[in-house]
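Shown next, in structure tokens, is the structure this report addresses.
One protein chain omitted, others in place.
After this line comes chain A, so read on.
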Amino acid sequence: MSGKKTEQIVKAGLYLIIISILGWAYFTGAFQFIIENPKDLLYLTGQHLKLVGISAALAIATAVPLGILITRPKFKRLDWVVLNFANIGQTVPSLAILALVMSYFGLGWQTAIFALWFNSLLPILRNTVAGIENVNPQIIDAGNGMGMTSKQVFFKLELPNALYAIMAGIRTSVVINVGTGALAFLIGGGGLGDLIFTGISLYDTGIMLSGAVPVILLAILLDFLLEKLEKIIVPRGLQRTLEAA
């Protein structure tokens, strides 16, 4: 009960912050800038989405299989090595990664994508491992006892029952990446960071916010869409179990 109340208070607080930022943007002329330069804004948003989309897709394609691999009995001994490595990786600031990677890949969006990809790995990997390891061992035992092959146990029991956690990890990393993506401008990767950093250099809050507000809205929108996707792909029997709990 009290948990729900807290959730409502926090939500209301967040909406308040977003609305005040929007109000601030309105009074500093950010919207006017947006209306006057629609093409710039669309182009930069497109770039930003490309950065986030490609890096997220790559991160899912690496972290989920890696997470699955290290929960297999054969590789289970290695899971702490991989998780510790990912943990340490996460402590390196995004800006430092950009600087480090730049010396190899040079300037441009490839470098930005590499840094964003690296940043997204841990939340997805963590949640994949935790999701699979937290599947009720009783149902795995029942599956084995009924004569499922290890492949069937994985695809019919472990993966569907871990999907909720895996999706949560993907949502977290995508939302973080929308924000971090603004840094891509610093190494010539484009994106909405262009407006933000231009605004900062010119001491023009309006231009700065005309980049920041779309970033915020993009993060909220993507999280919302992923939540809808989650509802579709997570088995219905599990969604209700979690609601009831």
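Heads up, the rule we're going with is that a residue touches a chain if its C-beta (ideal position, glycine included) is under 8 Å from a C-beta of that chain, and two chains touch if they have at least 3 such contacts; residues count from 1.
Just so we're on the same page, contacts and distances are computed from a predicted model.
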Per UniProt, and picking from "Carnitine transport ATP-binding protein OpuCA", "Xanthine dehydrogenase family protein subunit M", "PepSY domain-containing protein" or "B(O/a)3-type cytochrome-c oxidase subunit 1", the hidden chain is "Carnitine transport ATP-binding protein OpuCA"
In the whole complex, of A:G29, A:P160 or A:G179, the residue touching the missing chain would be A:P160
Of the candidates A:I18, A:L58, A:L100 or A:M148, the residue in contact with the absent chain is A:M148
Across the whole complex, the chain not displayed is touched by chain A residues 136, 138-139, 141-149, 152, 156-157, 160-161, 235-238, 240-241, 244
